[in-house]
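One structure is given below, represented as structure tokens, and several questions about it will come after.
With one protein chain removed, the remaining protein chains of the complex are shown where they sit.
Right, subunit A next:
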């Protein structure tokens, strides 16, 4: 096996494991190609079973010959291993380092994982664009599926099938693609059945400093508007940043060339700014020695909740245009793979009840994140404990999940899923036994043959036994647009993720269980009342019949 050379010491005895909420435990540490396993010798049970890919960074310390490895995980947990023997400790550390930063995707665990469960429904085929389109085509004929990108030649980060205006042919699309950053021509993101307004997304137009224009691009965008209608272009960059982009060949839509559209600039941060924000926030949460002032100032300085507010505000603005103003919107930033997707997906959650169901939310992630080409592999390579200054990492999807959590907290009965579902997605986007979040776009996933070689996350999640854990007991389908409050007083730190390993949630969990008990008991009682009523009614009619008969 190719990992053998990376594992210098496969097994060490008398290792002591320290981790949050559990007493320290001594056992045998084993390294495999993909896991770090610690089993206590007493009853041979595994105390720890950790994916190497979940390891964000490690630190070594020595006191005499006793070595200590501190492992910081991408799910924000921190564990400590005390390893007797300096050589063993060094070997283990270097093995973990090598195994947690494998270069080749095909060496990663999803390619080796063999599920222990029966696959009822193959998640790779659960959300097919054709099926999604069927819903759309039953209400409007203005949109068509285009297979122009079937070999990923027009836009490498787009899926093979995209939805575009019916009146625009593939030839025009090809031209528009040359006018948009990375070939990401405007495509349909969401159709609002209530009033026929749409949300489309793209990347920035390549207007550059000389004000280049593209007739086909203008036609395509105008084709999404009804006659005499106006639309809004929401640029997720500040005007300043958008103007600067022209020097690098990018730019924004000139109002003169798109007279039916009004452009609004909203500033959503990207890349290292977000990554630093995450690092600072997690650092603040992990240091329990802070006094109140320091905690509050660190929380503020992290700017995490500022980013949340910016993203939610922009999503709400898009929703407002569509639902309130009866106007279509085009959303883009620079590449159209990050802030653009945060806005389009959150807007759909606010607008569309279907997206608040488990299936609908999965479909949304499939559509607006995976197929839309959010570069998961790059963005989620490292989490809050990374010290490498690579510029591609950013908690873009993580922020999206946090925004969803904020809305869920404000509308706790409007979502079919609960917080655990969001936490599960956060974990799997960073490290997983499933292939779903591997690769940066459909083209890469195709080349990796993920469908054949790995298991889809949805195959596992959608099994009733798993799904049960993620069902929100309070869910009552609600067809309204759910406007969240974005006031700072209304936003909260996502404790379930950021404080998860720092404080016990015992009492909160017990209260949650009690809540489920009350709801279950209610169902039971209702069922019983129904049975009894029926029984009584039967007795009464029977009685009535008998009284008549004599």
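Everything below uses one rule, namely that contacts are C-beta pairs under 8 Å (C-beta built on N, C-alpha and C of every residue); 3 or more make two chains touch, one makes a residue touch a chain; residues count from 1.
By our rule, contacts and distances are computed from a predicted model.
Only one chain is not pictured, and the protein name UniProt records for it, out of "Myotubularin related protein 6", "Neutral alpha-glucosidase AB", "60S ribosomal protein L14" or "COMM domain-containing protein 7", is "Myotubularin related protein 6". Among A:18, A:212 or A:290, only A:290 touches the chain left out of the display.
Across A:111, A:411 or A:501, the residue that sits in touch with the chain not pictured is A:411.
Across A:46, A:170 or A:300, the residue that sits in touch with the chain not pictured is A:300.
Counting the whole complex, the residues of subunit A in touch with the unshown chain are 285, 288, 290-297, 299-300, 303, 305-306, 308-309, 313, 316-317, 320, 324-325, 409-414, 474, 476, 478-493, 499, 502-503, 507-508, 510-511, 514-515, 518-519, 521-523, 525-526, 528-530, 532-543, 546.
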